[in-house]
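Rest of the complex left out; these chains stay put.
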Amino acid sequence: MNWKRTFTLLEEKHAQKQSSRRSFDISDAANIALFLAAFVGIWQLVFLLKIWPAYLMPSPAMVITEIGDLIENNSLPIGIGVTLARLAGGFAVSLGIGVGVGLAMVKFRGFGKTMSSFAVGLLTFPSIAWVPFSIIFFGFNDSAILFVVVMASVFSVIITTYSSIRNIPPIYLRAARNMGANGFALFRHVMIPAATPSLILGIRQAWSFAWHALIGAEMLITTLVGLGYILSVGRDINHMETIIATMITIFVIGIIFDRIIFRKIEERVRSRWGLDQHTE
Amino acid sequence: MITSEYRQSATAVLKVNEVSKAFQYASPDSQTHVVLNRVSIDVKDGEFVTIVGPSGCGKSTLLNIIAGLESPDSGSILVKGERKVSTSRDRIVIFQEGALFPWLTVLENVEFGLKLAGVSLDKRRQAARHFVDTVQLSRFANSYIYQLSGGMKQRVAIARALAIDPDILLMDEPFAALDVQTRDLLHNQVLHLHETTKKTILFVTHNINEAVLLGDRVVVMSPRTGSIKKEFAISLPRPRDVGSPEMTVIKRQILNELEEDFHFARRETRTETIQ
Amino acid sequence: GISFGGNGSSGGSESKELRIGYFPNINHAQAVIGLGNGDFQKALGNDIKVKIQQFNAGPSAIEALFANQVDVTYIGPNPAINGYVESNGEALRIISGAASGGAVFIVRNDAGIYSVKDLANKKFASPQFGNTQDVALRKYLLENGYKTKDKGGDVEVFPARNADIVTLMIKKEIDGAWVPEPWGAKLVKEANGRIFLDERELWPDGQFVTAHIIARTDYLEKNPEIISKLLEAHVEKTNWINEHQDEAVQAFNAQLEKVAVKPIPEDELEAGLSRMTLTWDPVKQSLLKSANDAFDIGFFDENPDLSGIYDLTLLNKILREKALEQIQ
């Protein structure tokens, strides 16, 4: 049997498969473009139908002009920079505290049980409700904004850490402990990687909590910069173009961050664990 | 080429002391199910003990307790005279199933224990490569776990345990999913390891040939009493021939022991079913 | 109490600080212009550090004042009363007026409202439950024989943010709204609204207060000289605006653009300004009457005692020096 030939054939087949995987990314981009085109199309249609007056529902072109204006007068670039810096700061603090507390909860069962209830209770707190306290404790400044961001996202990080680690298949922890892992090594080399699929899901949401809180805080704790401030001005003077322009900015930042951070990690984990073998 | 005699002189490096363990049945009346009932074993330094017994008789549970992964309801585990309640790198279990880390490659899995021990990257990688070769998986060093067949996973688990080089190896049906040849090869390698490093080995298996081929002593466990039913010292030199008359006699005896329990268990099951 | 978190605001050392709050509204025009172009800083001198804090709602300003985060702020009458009452008369004092007038009752052109008789079964909005406009609207309805729904009547009044009032009026979900300027002008321009009543018609001389300056009591007691300087600048800026209307509109929008991303359309601004006056007179009587009305309607459990809310000694001193009429 000339199985050399067959091998070559099979190899070619595989090469095709690979390239088709690459072309999938193009189809992904095409999909996104399609979605966006459809959305803008409907929007334009609604505008043309004049269901609502232009100052309630501006056209896509008007919003793009607005984005241009906001970029030109620098409020958008500065706003993005400041907001992202605050977000990064607040979220970093949340991650640090949240993961720490979550681990402590895993370690000390009684504390974990009690704290998990509190954490859920505090997670349901609307971030707006923290604002008055934040002002009392910190005043009208970035610290106050950070406080609100942390309070809105830290409980989500805590719950995520706690649940994700507790849901790790016990056999992994046994095997690791058997090989001498404990303390930080156990956490770093086993708990975190074993919990990653679930951690990503939770952290993504914690990240969104942080966003929500940040924009809310920037609207209420005025510091004259930040996307939330731009949004609040838009609302204060009922300028829909500004509101929509800000929302688009937030949306785009959200997607970009997801793609460069969470999605990357997720895909890596999925391919290692063989989770992308699902529906082949 | 491998020879060995029963080490009479060695002291008990591992002492299983009246260990008991019970679980609840998941039934409405939540009966208690006594799995281990005052089990005692003394294992001498460098001894190779094989354990046989019907499915569900508590072999894995016993290994886990010895490793410190589960705590007994009563009784204790002594290693070199010291009472142990937690895990340590000197007693490594090769688990019966699914304990490999899916987020690591084969090589990374094998070097995991060394990484924890703080061995430098170069050294541990070298060691890991050696053991991956030993279990015939060099071509799969960079594969992830989901890419392996059942037998390949078992071999990775073996390599991972060997890499750690523990004093006491607790092997839970390590060769169950392997073909005859690979199994033979690994038998030889384990015996060689045992011979050269004087490791103490507890080895669970359902394969009676394997039990008599490898062990200095064969321990038969019984689910009926939840304890050790009988022990057989095998002082034949290695390599042994499973077909030899002496071996056949021992095998017959072991089988008889097992048979007895089995019939007892069947009767029990049947009456229960009728009720 | 112990002052906490205030950074040297009450200390008696060299470098003193004045933290001023204001809203980017036309009835705070003195602050918008004066703080924006540096005139206030100049008037206060270099050894007093002016820190500016912008707010977009009265409650936050009061919150900040309670929390010792601002010393002085421009603010509407209601939050001032609330803050005074909440703190049992401790936390704050009104030290000057800032604006009078500038609130209108707008109705939708196609709502069929032509006289007071047509208000039955209509829906109206006000900017906030229990604020000046809300009280004025309810009082007006009451005086003209209407009861609101929550009192078993047939007229509905509910609060909505000014921006949302515009949307609601465009959507014809409301028939009218009692709003401050420049929202009145905006409703006329964008939401098919018409001025049904200029609130000035309801008050003697057309004067009723819509903006104040308040100070933290503690700060006022310890730093009268700083407050004096500020009030002097305020009075001067008021005069300048009143004497240079056109220039003032320009200056206002220029400053607004700096801090608020977007200016207010000039026509709305001018229309709004035409129905109000900037003044240092706090129009005491209007505030007291408004508070009394609020009590009548049921916003307060007991008639609030506002006797100590004013501290106009410093203002009067300045007015005296400038040979202007003092406030009674």
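Order of writing sets the labels: A, B and C. Residues in every chain begin at 1.
Criterion: contacts are C-beta pairs under 8 Å (C-beta built on N, C-alpha and C of every residue); 3 or more make two chains touch, one makes a residue touch a chain.
Keep in mind it's a predicted model, so treat the numbers as computed, not measured.
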item: Stoichiometric formula of the complex, labels as displayed; value: A x2, B x2, C x1
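In the analysis below, only the chains that are shown with their structure count from here on.
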Leftover contact groups, counting everything except chain A: B | C
item: Longest centre-to-centre distance from chain A, chain (CA-based); value: B
item: Separation of mean Cα positions, chain C and chain A [Å, integer]; value: 40
item: Separation of chain B from chain C, taking each centre as the mean of its C-alpha atoms, in whole Å; value: 83
item: Centre distance in Å when chain A and chain B are each reduced to the mean of their C-alpha atoms; value: 47
item: Multi-chain contact sites of chain B, meaning residues that touch two or more partners; value: none
item: Per-residue multi-chain contacts in chain A, two or more chains; value: none
item: Contact footprint of chain B on chain A as seen in their complex; value: 169, 171-172, 174-181, 185, 189-190, 193-194, 196, 269, 271-274, 277
item: Chain C-facing residues of chain A, complex; value: 52-53, 55-56, 70, 73, 75, 132, 135-137, 139-140, 219-222, 224, 229-230, 232-239, 242
item: Of all residues in chain B, those that touch chain A in their complex; value: 64, 67, 69, 87-89, 91-93, 95, 97-104, 112-113, 115-117, 144-147, 160, 164
